[in-house]
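Missing here is one protein chain; the remaining ones are kept as they sit in the complex.
For subunit A:
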Amino acid sequence: MSQRHVVQVFEQYQKARMQFVQTVADLANRPQNIELLQNAGVMSLLRPLMLDVVPSIQHTAALALGRLADNSEDLAEAVVKEDILPQLAHSLALQNRFYKKAAAFVLRAVAKHSPELSQAVVACRGVDALVLCLEEFDPGVKEAAAWALGNIARHNAALSQSVVDAGAVPLLVLSLLEPEMALKRIAASTLSDISKHTPELAQTVVDTGAIAHLAQMILSPDTKLKRQVFAALTQISKHSVSLAEMVIEAEIFPAAMSCLRDPDEYVKKNVITLMREVVKHTPELAQVIVNCGGLEAVIDYLGNCHGNVRLPGIMMLGYVAAHSESLAMAVIVSKGVPQLALCLSEESEDHIKAATVWSVGQIGHHTPEHAKAVTTANLLPKILELYMNASSSEDLQTKSKKALKSVLQKCTYLPSLEPLLYEAPSNILKHVVCQFSKVLPHDSKARRLFVTSGGLKKVQEIEAEPGSPLQEYINAINGCFPEEIVRYYSPGYSEALLERLDDYQPA
């Protein structure tokens, strides 16, 4: 009889503990309860429960702890301070899979907030324990472990290096091949976090053959997986030419462009970012992408989306055009310039405008043909306006000025230069006038047009210091016209004539 009583007491206690941890776990789901729980001292209560005899209480306590740490950085720090991490890491190797999942969740939640907390996780040998978890059979455990490793590796290169040193990368690549979609996603995201810091880390990831597997998953129907895969490929290819070449050799390109029509915005953005990173390195890589019709895809993408996501597309066009003049001509031929003009007029953020202006400059600065294509899209007055606008940021102003200068130096299409004569400040005016002085001596029709459109008049009105290059250009222009015309258009000529009238005595 008494034995039953005793056992009943213990059972009641166990039930009470179970209920407590389950309730705390449920409450921890909502952010508004976190602070209340923290004030109630939940951390010190949960800690002994994690060492409980009953396994389900252990892993529910761990789950509750994980949720608490997930939602608040203070609690995560408290977890670290209370030295819960070493015992978690230690018991990760021993317990059943539910506990492993919950413990990995705690480590993930702690590591996500800041590099110092991740360092604490690494210091208590959590990384080794997580890598052991990656070798488990259960996909949920693998997913939790991979996610935790991803959170650790995200912050800086040293932490990524410690993750790689623990031998996580081959296991992650193996997890990519598993059939569970969530596991694939997390593995791809972790690989992308690892390889984003330095070329050596990216090389380590590539050496385990990750690229081939990632390339196979490009055509999967799952949206989030595609996002992560493209992000991973982007991070790998951004570091160096050889890595980018390896990514291209996996022959993703014609296939990846079909993902550019995916309904999900971030998939498209990641594909475009990948293209940008690849194109950045050498002209040959840019040529590969142009040859599979990449420019068309990018320009369509720019036409369809709005806002910040346009930025990688714009930069990609700029990088392509920067390599050589035939690539820049390819951009022009694919109707890139009108699209960039649209972007310039539609977007309101300064950094996007700066990127657009830079791209336009890269396209236009090669030869007069290119400059003509840029000017016929009526871009020069807009760029000038951005340069003159006092509310543009510094970056935008410098880029506008550089773009203007570089395009103007090659521009020989005079009708588009004329509006600039009226509005430009003197340092830009110098280049405009220089171009006029180069073209006018050779082309009589242009001279006629110049006179009739009032350009000569405007040039006379420009004041320049004698001996400055501007004055020389003005003299060169004046030299192209007969003297009477120059005098006719010089300012104050009508007054001079009237004064002569005053002195004139009729005969």
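FYI, contacts are C-beta pairs under 8 Å (C-beta built on N, C-alpha and C of every residue); 3 or more make two chains touch, one makes a residue touch a chain; residues count from 1.
One rule holds for everything that comes next: contacts and distances are computed from a predicted model.
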Which of "Spermatogenesis-associated protein 17", "T-complex protein 1 subunit epsilon", "Actin-related protein 4" or "Sesquipedalian" matches, in UniProt, the chain that is not displayed: "Spermatogenesis-associated protein 17"
Hidden-chain contact residue, picked from the options A:Asp52, A:Glu136, A:Glu245 or A:Asp300: A:Asp300
Among A:Ser334, A:Gln362, A:Ser392 or A:Asn478, the residue in touch with the chain that has been omitted: A:Ser334
Which residue of A:Val290, A:Ile352 or A:Val459 touches the chain not shown here: A:Val290
In subunit A, positions touching the absent partner: 257-258, 260-263, 290-293, 295-297, 300, 326, 329-330, 333-334
